[in-house]
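This structure is in structure tokens; I'll ask about it shortly.
For this view, one protein chain was removed and the others were kept in their places.
Right after this comes chain A.
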Amino acid sequence: MHNDQDKNLIEILDGNVLVDIAKYTNYVSDPQAGAITTFSGTTRDTFDGKTVVELRYEAYVPMAVRQIQAICSSARATWKIHAISVAHRLVHHADALDACKFMIDELKATVPIWKKEVYSNGEVWKENPEFMERRSMEPAGKAVDAPNVACRRICCGAKSKVSDESTACEMNLE
């Protein structure tokens, strides 16, 4: 399943550590690659009209890394990808492109990471709808719903201006 020669960098980061985007961009940069796509997730401060005072994350780290490895393998089965770097900061996000979108959707359905929103008057553990739909638990990372899209050349995936990067998914496409 996971090929040791696959160039994957996978990190689960403590909430206090800022994501060093350059590190992940450098990891995937290569003269062979035709494009780099980047997804950066951010946190927001309101939900359903309630002000979020705090986000708390936890993770089953060894299994989370394992699941992300499986997602990388699955993405490679569909698209020609040279290198992938994924950093999930235990801190939160929204949309992306092609292989990046697939990976984020898979992550939300299968990777054991949890988020609790703490309001001034209560708190709740969030639940991803993707997980609830997938409870039959296909083997991790299976591209069940991945669109069959041919690899496209994209000039530097558009990066939205973010004040607080939380999830970074970088990959380059051959």
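The working rule: contacts are C-beta pairs under 8 Å (C-beta built on N, C-alpha and C of every residue); 3 or more make two chains touch, one makes a residue touch a chain; residues count from 1.
Operating definition for what follows: contacts and distances are computed from a predicted model.
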Name under which UniProt lists the unshown chain, selected from "Glutathione S-transferase kappa", "Small ribosomal subunit protein bS6m", "Platelet-activating factor acetylhydrolase IB subunit alpha1" or "Molybdopterin synthase sulfur carrier subunit": "Molybdopterin synthase sulfur carrier subunit"
Interface with the undisplayed chain - residues on chain A: 41, 57-60, 62-64, 66, 88, 92-93, 104, 107-116, 125-128, 131-132, 135, 137, 139-140, 167
